[in-house]
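Some notes on the structure that comes next.
Just one protein chain is left out here, and the rest sit where they should.
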Amino acid sequence: MQNTVISPELIAESNARHAAALEDDYASLGRKLERQGVAIDAVTDKAKGWAVAVPSWGAGRGGTRFAKFPLAGEPTNIHEKLEDCAVINQLGRTTPGVSPHLPWDCVDDYSALREEAEGYGLHFDAVNSNTFQDQPGQAQTYAAGSLSSTVEATRKQAVEHNIDCIEIGKQIGSQRLTVWVGDGTNLPGQQDLGRSLDRYLDAAADVYAALPEDWLMMLEHKMFEPAFYSSVISDWGSSLMAAQELGDKCKCLVDLGHHAPNVNIEQIVARLHRAGKLGGFHFNDSKYGDDDLDSGSINPHQLFLVFNELAEAEADPRGGFDPAYMIDQSHNVTDPIESMLSSAEAIAGCYVRSQLVDREALRAAQEANDVMLAFRTLRQAYETDVGPILAKARAEQGGAIDWLGTYRASQYRERKAQERKAVGQGAGIV
Amino acid sequence: MQNTVISPELIAESNARHAAALEDDYASLGRKLERQGVAIDAVTDKAKGWAVAVPSWGAGRGGTRFAKFPLAGEPTNIHEKLEDCAVINQLGRTTPGVSPHLPWDCVDDYSALREEAEGYGLHFDAVNSNTFQDQPGQAQTYAAGSLSSTVEATRKQAVEHNIDCIEIGKQIGSQRLTVWVGDGTNLPGQQDLGRSLDRYLDAAADVYAALPEDWLMMLEHKMFEPAFYSSVISDWGSSLMAAQELGDKCKCLVDLGHHAPNVNIEQIVARLHRAGKLGGFHFNDSKYGDDDLDSGSINPHQLFLVFNELAEAEADPRGGFDPAYMIDQSHNVTDPIESMLSSAEAIAGCYVRSQLVDREALRAAQEANDVMLAFRTLRQAYETDVGPILAKARAEQGGAIDWLGTYRASQYRERKAQERKAVGQGAGIV
Amino acid sequence: MQNTVISPELIAESNARHAAALEDDYASLGRKLERQGVAIDAVTDKAKGWAVAVPSWGAGRGGTRFAKFPLAGEPTNIHEKLEDCAVINQLGRTTPGVSPHLPWDCVDDYSALREEAEGYGLHFDAVNSNTFQDQPGQAQTYAAGSLSSTVEATRKQAVEHNIDCIEIGKQIGSQRLTVWVGDGTNLPGQQDLGRSLDRYLDAAADVYAALPEDWLMMLEHKMFEPAFYSSVISDWGSSLMAAQELGDKCKCLVDLGHHAPNVNIEQIVARLHRAGKLGGFHFNDSKYGDDDLDSGSINPHQLFLVFNELAEAEADPRGGFDPAYMIDQSHNVTDPIESMLSSAEAIAGCYVRSQLVDREALRAAQEANDVMLAFRTLRQAYETDVGPILAKARAEQGGAIDWLGTYRASQYRERKAQERKAVGQGAGIV
Partner (left out) sequence: MQNTVISPELIAESNARHAAALEDDYASLGRKLERQGVAIDAVTDKAKGWAVAVPSWGAGRGGTRFAKFPLAGEPTNIHEKLEDCAVINQLGRTTPGVSPHLPWDCVDDYSALREEAEGYGLHFDAVNSNTFQDQPGQAQTYAAGSLSSTVEATRKQAVEHNIDCIEIGKQIGSQRLTVWVGDGTNLPGQQDLGRSLDRYLDAAADVYAALPEDWLMMLEHKMFEPAFYSSVISDWGSSLMAAQELGDKCKCLVDLGHHAPNVNIEQIVARLHRAGKLGGFHFNDSKYGDDDLDSGSINPHQLFLVFNELAEAEADPRGGFDPAYMIDQSHNVTDPIESMLSSAEAIAGCYVRSQLVDREALRAAQEANDVMLAFRTLRQAYETDVGPILAKARAEQGGAIDWLGTYRASQYRERKAQERKAVGQGAGIV
């Protein structure tokens, strides 16, 4: 029996108040979809079966180099973070997986940690390594890079940390390692662009060699930040090159905020799928750079178009289709629990909309070069208000129809502000 | 004996007026470089051996969808274009190659055309095919794409045109085919992003199959325009995927204006070189999009950094190093001859600067993570005023020290304005 | 009695087939909105009262500098364009205004033209001048600019053309002049950036002086194209400076595709409103540059956020609120009638959504810095499927519930392809 953090009675009471409205909206939408030849309950079942992982680090307040403004009651260790993740999943029922970050989430006993998660109905998803920061007592600094460092001992230390992540991952039930490095340069000439990638790949091959058979290694590219002239794995092309060289168990991870301005991200998804290298996603939204905003908050249509490509990929798996879905956001001004609930709903909503696309009509329009009809076939699905489907899926699984009202009524954060130790002010780095 | 378009006497007279100043500047630079351990004459010899092709179409005025403003005396056929290219090479001595565009440059007798070029001391470089426009009498329209069209007959027609280009290329002495297509979409859903690439690659494979053994096929990617939502070969990652799938004789061409904002183009050069797929360049400059401005006019430092990567690549050829260099610009407000002379000088200047980089010092600084020293090693070369080397190389090969003054003194354009038929106003398309 | 281009019987028959479904959807949405405290019929009435003008030139196929692919049956003069605009308004009932472009739409008898439009139930909106192209027989060329030209006679000619536009506008019932110039430079140094604006403002003041009392002059800024290094009125800041200097009857026009990448356009709307200088809009959508795609096709959320600012502005008019709404798109791959119907619906949909925002709740959340609640208040309105309201508004005014199906059933374009003379191929300018 699961450890419920939010009172099921509170959820039930809240749901009772919203049940009639939901039934009306759901029935209305059902009739509308039926006229399009879609059975709403089948879609709701798909929604129930769909999930996206939350990042353990996302449970805390994020910040910028200028400042971090702490939130009363925010978690300061993996145990508190798991508790918060349990709230998110209990109310939203879309996020049973938690993606840990090491060494931030290091503990003494990983099988206990796994049981702790399972007690909340949670499990661990992809493990994220960290070689972009120095840790106290660390022998080598990452100031001049990690896997691509010119210093052999530094590369070795970074490789070993990644292998440690795999070892820990095995204990907590993960099967994926996400590797993002901050390696790059701030000035032209600082490093040779070719040899840096050589060193990165040599080191990454040592990590790859330690992967169990049933694991995947996911390379996460990023255009810039923390390096501002060049990044070793800066774009999907570099990520693809690296994943091809490393082997079949290495794939590419797409973070929605890590691209150049104006780039067509959904086409990158299609390209990586075609290359057999679509490993997974870090969902967030952005307007300028790696803003790490709530998923779908800035450009919800782009998120839908990404899911449209995923639906196409699932329908035509070519060499296979099994991407890992994770949220990766920095919650600088909101309660992270609310942001992740909102984001998970936005992402699931795009998944549901992608399932509403009349693919037969779409393909026929494409074949006939009927541009307007093809566009409107997609647009019809996008404009469908799928809120009733998502709410129904939540309610039927024990979650909250009105997750925001229910969460606030629970006064969870206020209670944690009493219980948990305060977080220090982020002084900012500038 | 070559057909000289500009009077050699005029050039000689002009050079005589600038000879003393050049000798002083060259000697001064020689002493400065000697203090850096560099022998200036060896560098000048390298400059003499370096070349970049000019595009036949670049000899005419360019324009935008809004308007084209014709230039009195601009060329309207390949014969006149060759004459203008002869002027460029006679004065600048860096551009003996001419890259033709078909069907714009189609003639009845290609061996005569080749002789005509050779009469000017010119030869033909990479052939460019054109499936982004419909030609009068063409059976199939490219309105909905060419190599990636859903219509088999259209794809076939596009393939055949490319094969025709190869055939013509063989007759005029070319060994490269540059393939740029405008295929893409303007609305989400218009085409399936995966299947479009499938069709493109199927068709491109038919072109590839027609390549002679000693030919290369170069794929030119472009982010946008004429398609404004997605382009089939939109970025270097897509280009790399396609070139890998097509085979060893297929490589990637980098146009400096075809990338997303802020992208590190020099790193793309390094990546393609590492993948064995660096086919060549279309040089130009841009501030916003595919602006096709004069090379080096907006960001000369970026052009230098590209050449720095090329110097690194030449020093470490991995699988080989033999990129094709071409200018590709749209001369909307200048005399194309002047713009190409200016651009060729800017490009050659970056080549020369890249040869001045103290690579031993640079590598040592990189190995030691001495960021400032590495940067300044590059910067020292960049800030060197290499004008005297370029002028010396020109003068010693019969070109003009002061190419602009000499060209204007020749009144070439004014004479052509009398001789050549007028070009109609571009009405603009909007 | 109006000249109906599409058979009213055809519309009525089509509407009859969709009436039951619409009634169900409309009633369902009505109940949902009622639970939010919103009376649906009041919103539908607002939708009926809202309009956006279409551009006469938008009725033709657009193209790029590379090519234009003509459409069989596209209009080639203002009379045919008016007929097409009549179709758009008859089916969609949102676009009674037509914005003409001179000299493209010049005729001999403007009062007859006005009657012709009125016969279709149309009227003329803002007049657009054209000094970015040379016209046959024109004394001065705009090759080096128009209002900002260094040549006095050229500036004078451009001023006179604008004054002609005002004169024609008076005859056809317009009260606004939209001024967009392509003036700018392609190379650093080409013109002095300060003195170019001085000349522009001197000339624009002469145009301003000719404005009737009840007219507005709207300045349209654009970042780039056709000029690729600098544009005289490149951004809203320059537009604001110019409008302030010219006077109260001069305001700024916002084209959604004329901004730098990533720019927050809705904030520009708020800023111009605050400065009392929000003149109007050219609606379209873009992913890369001035792509002129169908409104809302790429980023519908951004379009909604613009309308949210307009709703805020209307609620707090400060010095006044009366922006002109126009579509300005280039229809390169679609039937322009379909694209403008689709776009007008998308724009009207954003207007309707903006009216659904619970402004009291939004303001309370903002005052309390309740970030999530404020965001979700906006988002609730955005996610509402307002299709039933738009369809109801159309149907009640004689338009088509299913405008696409009805338009296609009418075979209007096919008939015009028989009647109208063919358009020549756009050769492309490159």
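Letters A, B and C mark the chains in the order given here, with residues in each chain numbered from 1 onward.
By our rule, a residue touches a chain if its C-beta (ideal position, glycine included) is under 8 Å from a C-beta of that chain, and two chains touch if they have at least 3 such contacts.
Predicted model, so just to flag it, every value in this text is computed and none were measured.
Chemist: Over the full complex, note down every shown chain the hidden chain is touching.
Modeler: Even though it is not drawn, that chain still touches A, B, C.
Chemist: Which one touches the absent chain: C:Gly37, C:Pro136 or C:Gly194?
Modeler: Reading the full complex, the residue touching the unseen chain is C:Gly194.
Chemist: Looking at C:Gln36, C:Ser111 or C:Gln366, which makes contact with the chain not pictured?
Modeler: Selected residue, touching the omitted chain: C:Gln366.
Chemist: Kindly state which of the options C:Leu305, C:Ile327 or C:Leu356 is in contact with the chain not pictured.
Modeler: C:Leu305
Chemist: Tell me which of C:Ala313, C:Met326 or C:Leu356 is the one touching the absent chain.
Modeler: Touching the chain that is not displayed is residue C:Ala313.
Chemist: Going by the contact rule already stated, which one of A:Tyr26, A:Trp57, A:Tyr110 or A:Tyr200 would touch the omitted chain in the full complex?
Modeler: Answering carefully, the residue with contact to the hidden chain is A:Trp57.
Chemist: Footprint of the hidden chain on subunit C, which residues?
Modeler: Touching the missing chain: residues 144, 150-151, 185-195, 197-198, 223-224, 229-230, 234-238, 240-241, 259-264, 266-268, 270-271, 273-275, 301, 305, 308-309, 312-313, 316, 362-363, 365-369, 371-372, 374-375, 377-379.
Chemist: Touching the missing chain, which residues of subunit B?
Modeler: 21, 24-25, 28-29, 31-32, 35, 261-262, 264, 287-288, 294, 297-302, 333-335, 338-339, 342, 371-373, 375-376, 379, 382-385, 387, 404
Chemist: For subunit A, enumerate the residues touching the unshown chain of the complex.
Modeler: Those residues of subunit A that touch the unshown chain are 57, 62-69, 132-134, 136, 141-144, 182, 185-188, 190, 223-226, 228-229, 261, 286-289, 291-294, 297-298, 330, 332-334, 425-430.
Note that in this section only the chains that are shown with their structure count from here on.
Chemist: Could you label the subunit A-subunit C interface same or different, taking same to mean over half of its residue numbers are used by both chains?
Modeler: Mostly the same residues form this interface, as more than half of the numbers used are common to both chains.
Chemist: Return the distance between the CA-based centres of subunit A and subunit B, expressed in whole Å.
Modeler: 42
Chemist: Express in whole angstrom the distance between the two chain centres, defined as the mean CA positions of subunit A and subunit C.
Modeler: Chain centres of subunit A and subunit C, defined by C-alpha means, are spaced 39 Å apart.
Chemist: Which subunit A residues touch at least two other chains?
Modeler: 261-262, 264, 301, 371-372, 375, 379 - these are the residues of subunit A that touch more than one other chain.
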